[in-house]
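The following block contains the structure, expressed as structure tokens.
One protein chain omitted, others in place.
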Amino acid sequence: MKYNVINTHVHNIDGIEKVTGRATYTFDVKIPGMLYGKILRSPHPHARIVNIDSSKAIELMGVKAVVTGKDTLGVKQGIWRRYSELCDEQILPLEKVRYIGEPVAAVAAVTEEIAEQALDLIEVDYEVLPAVYEPMEAIKKGAPEVHEGVERNINVTRHIEWGDVEEAFENSDYIREDWFKCSGQAHMCMETRCAVASYTPDGKLTVWTSTQSPYYIQGLLSGVLGLRESDIRVIAHYVGGGFGGKFELDAAQFCSSVLSMKLSKPVKIVFSREEDFIATKRRTPMFYYVRTGVKKDGTFMARETRVFTDGGAYTGMGATALYLTGFFHSFPYKWAGYRYDGFRVYTNTLPSTSMRGFGAPQGMFCSETQIDLIARDLGIDRVEIRRKNAHTPNYEVPGQATIASCGLTECLDKIEEWIKSRGKLPPNRGIGISSYGFMSGGIFNWFDSPYSFSSAVVTINYDGKVDLHVGCQEIGQGSNTTMAIICAEELGVRIEDIRVHSGDTAECPPDLGAWGSRQTLMAGNATKMAAADAKRQLLEFATAKIKPNIVYDLDIKDRWVHLVARPERGLDYFEVVKDALRGKGGQRIVGRGFYTPHRKGMISPAYSYGVQALEIEVDPETGKIKLVNCVTAHDCGQPINPLGLHGQLEGAISMAAGYGFLEDMPMEDGKIMNPNLVDYKIIRATEMPETEVFEIDTYEPEGPFGAKEAGEGLTNPTAAALGNALFDALGISVKQLPITPEKVLNALREKKLEDNK
Amino acid sequence: MSIKCPVCGKVAKTGSAIDCARHMFGTGDKPHRAWFESQGLSYIDLLLSQTTEPGNKAYITVAELIEKANKD
Amino acid sequence: MIKDFHYLRPNTVGEALDLISQYKDDCKIICGGQSLLILMRQGLVATDYLVDIKRVQGLNYINFDTNEGLKMGAATTHRAIEKSALIKDKFKVLADMENNLASIQVRNWGTIGGNLAHADAAGDPAPVLMTLGASVKVGSADDTRIISLDQFYVGLFETALKEDEIVLEVQVPVPASRSAAVYEKFNLLQSDQGIIAVAASMTLNGDSTCKEARIALGNAAPTTMRARKAEQTLVGGKLDDDLLEAAGVAASEEADPISDIHASEDYRRHLVKVLTMRMVKKAWEQAAISA
Partner (left out) sequence: MEKHLLRITVNEQEYELYINPKSLLVEVIRDHLGFTGTKRGCESVSCGACTVMIDGMAVKSCSVLAMQVDGMNVTTSEGLEEKGQLHPIQKAFLDHGAYQCGFCTSGMLMSSKAFLDENPNPTTHEIREGIEGNLCRCTGYNSIVRALDAVAKGNYREDKA
């Protein structure tokens, strides 16, 4: 299929603003009369708040207000509006604090400095309680209760099962058990959490904030502040990164709103980098037990997996991560019998939640690492064993998902070719591979939204310029550009004819926002539908004007309205628009579109697939790993924006490789030991490997123009590929993330001991 | 002799107690969990040991109890 | 937040030293400030007076002559040292070390004097300069004196500077013939300080046996330290694996590293051994082919 805009080289439509310093982020927002807020945080991992005395603080010159939980409605909030028991977080708690860094009070003052000084003057009387930091401790009988009445601190459990697992094991020739530990990871958005809240005497609240979902924040604020949803306007024009950490309500948004409502003045709160590390949320740490049964020939028969996750102090999006890790741990392979039991356990630590991959990177690290071990045990080629069990088009994961498009086998072929092309590697080099797949948006509606999951409005002005209003959120992943491309293609105009409006709940239709890789498919479908609706209206007028034989179809391509059968017969798009507008009594042409998935299984309407190969070099004397090459064969359906797609791929590699060998959040007694960018290691330009991508084109019937997920799933394979590359290079397998030099060295020592036996 | 699940009576193909234990763990519904507790064991604690320590301690412990239950 | 302070910007070394002798403990000296300002922002350092010597005349120079050796003004930036043709030619190890010190931005503003006076045991220049036998010229309003870098570091973030003294100049003697110095740090990100760093300089006899060895360890103890036992094992020896092993083991034993989130004490000792062996070998081989 030949497209005019789709899959062509397009600049991000917000590029000029970003490369000239014009883009105004919440971090940059400054409005007249604005005050600055700071948050007082708990020094204790677990303590009862006996009393808070802010009298001294309020007397400090320049301090305008101090608020505590008592100044709030005390609502326990969360995105789980359908499952109230999972809404367990008061952002300014009334009773007790459950992790170090949890907010206890907030101050507004004329300068940031005065606000910070005021924090020191607030006297909090704590009754320190026994705390528990490890899920395996927290779940034991008699462990301290993080939340009263939650037995054994078990927050949620998830069970996934299909086939007869026992029978499948009985029919296996070989069974292998492994134990894994996956670490936490910080989202580390370059723009820390921040918000400017402005409440005005007319009872309306405007909040500029750095979020992945203005609509969620609007709804959540309405719940905790007792304001009417539509009286709250959330604006997020530019967002400095999200990665799964910015679609829940955060303390910057909540505290600035509470302070602003108290003062009827704008209040700005910006998290310091340290606050962003210790008091937001993190990727969920997980303990994995995996038991897998296979046939001699490598056919996967049965898998039984048990997972305990460190939930930290609150649910966040962790319940979904618990489900998705269990599902994607089976991915992208066929199993006669599969059983997963997941337990999310509360601890007195930083809450864990969704982060790019949403549980899948952990599940796939454990799965793909074990698959290489099984392949070695059975003497089967690692690509072959994956090919033998790979998902195929139109496969149904029993009771879970129906796959339509799937290019996994082609991806495996490509990667096999590339590995061969590398020939014999020099010593201490190794190549690891990992298959992966991911959802194109979750079908979940925990938020109980009454609105379509995605909506779009296309408005054509007299001069032919198109205003596209979407609720989907641009956070750097390029969704505004993707929507502009889809709109331009469907409507038959050029990218420069489109002006996208997003990131403002007062202007744009509701949309669940940027998480779970949902926007290209869901908002894309809504945008395509809206554009088609507008085009239909134009074509009515064009048909009346051209007066073709009614068996002929009309279409618009590159601003040319024409007969499909006789492209030379047609009209200029701009002329047609002018006529159509007159024909509508001077009304602009408006097209509407919306999308909500139906009958699409438990998880998602569509799934992306791929295989990644990572070549590393190891120093066997120090255990240091250097990333050399990273090659990815990628089935994301029809690519929409190749430039953006490649950027997503490389960005995912840097973040996921970091998860594999650098990034960690070590704690002592609940205190994070590296809450700064000196001690928290993030890949820099000098550590990034060369990257290459092979696009495997498939057509996804459920996606706009056949497109599906393209950015988040790429976070899933890299840590596994890195571990498998180490296995390939030195024959050692490290089952604890991150794979640090010290762990590599210890594994080498153990191997020596065994080899000597 | 082939071992029966003391709760639902399922007999594993191999008939072994250890596979019966796996069946009981895996099913893990209320009645099966209740049986663990009735034996003075904790389902969660057994899961924990199975999930955190290499080896099959939990399954073996349960298998022995199942054999015992099958005898009487 | 940084606590308020009085800002003083003298124009000459004399003015600077007078101010410092006047305020003593009540003042701090800022040069590049790449480390100091972080500590001040964290509230770990507060001061009534801040004396800014970054732009004081006569502290920013790189000179070399065949008798006196290399002299660098305290306010010379890392970047200037890295880029200096003279240093690339005569002290390549210095230029290479600077090239991997933090980021270009930091090297553009940070200074050699400030770095040495900050006395971070993980700092890059100190071990290299130690193996080159460098000294610092320090001065107060009353007089100036020369302190060998070996004597300069007395404790964790502690130097031999008196309260009214500042570093004025770094002095590096002319390298002996048939000698070479090398440096390597082990880190996870190229721009990081070393989890462990080792510098070694070897001077050889005509028969390529070891005449003199100088080994300095970074981040292996509360201060940058010489690995003297390791040095002794080398003197008079011939380059072979056993000797290297012996030196590596000696260094790892005399090191006094900590355990932290980045590495355990054992692992750090292991790194000291591996890097010492590598650096000694490399320096030895370079010295052997040097004129």
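For clarity, chains are labelled A, B and C in written order, and residue numbers in each chain start from 1.
Convention: a residue touches a chain if its C-beta (ideal position, glycine included) is under 8 Å from a C-beta of that chain, and two chains touch if they have at least 3 such contacts.
Just so it is clear, the model here is predicted, and its values are computed rather than measured.
**Q** Among the chains present, which touch the one that was left out?
**A** Spelled out, the missing chain touches these shown chains: A, C.
**Q** Looking at A:214, A:351, A:591 or A:644, which residue reaches the missing chain?
**A** Of the listed residues, the one touching the omitted chain is A:644.
**Q** Thinking of the whole complex, not just what is shown, which of A:653, A:667 or A:722 touches the missing chain?
**A** Among A:653, A:667 or A:722, only A:653 touches the chain that is not shown.
**Q** Determine which one of A:188, A:383 or A:530 touches the chain that has been left out.
**A** Of the candidates A:188, A:383 or A:530, A:188 is in touch with the missing chain.
**Q** Where does chain C touch the missing chain, residue by residue?
**A** Touch with the absent chain occurs at residues 2-7, 9, 30, 33-34, 37-38, 40-42, 50, 52, 54-55, 79, 99, 102-106, 108-109, 189-191.
**Q** Spell out, residue by residue, where the missing chain touches chain A.
**A** Spelled out for chain A, the touching residues are 11-12, 14-25, 27-28, 188-192, 238-241, 243, 272-274, 475-478, 643-644, 646-647, 649-655, 676-678, 682-686, 688, 690-691.
Basically, only the chains that are shown with their structure count from here on.
**Q** Between chain A and chain B, what distance separates the C-alpha centroids? Give it in angstrom.
**A** Here the centre of chain B sits 39 Å away from the centre of chain A.
**Q** Could you put a whole-Å number on the gap between the CA centroids of chain B and chain C?
**A** 65
**Q** Please output the residue numbers of chain C that touch at least 2 other chains, ranges allowed.
**A** Where chain C is concerned, no single residue meets two or more other chains.
**Q** Can you list the residues of chain B that touch 2 or more other chains?
**A** Residues: none.
**Q** So in the complex, the part of chain C that touches chain A is made up of which residues?
**A** 1, 186, 188-192, 261-264, 267, 270-271, 274
**Q** Which residues, counting only chain B, touch chain A once they are in their complex?
**A** 12-14, 19, 22-23, 26, 28, 42, 44-45, 47-48, 50-54, 56
**Q** Quick one: which bits of chain A touch chain C in the complex? Just the residue numbers, please.
**A** 112-113, 116-117, 621-622, 624, 662, 664, 666, 673-674, 679, 681, 683-684, 686-687, 741-742, 745
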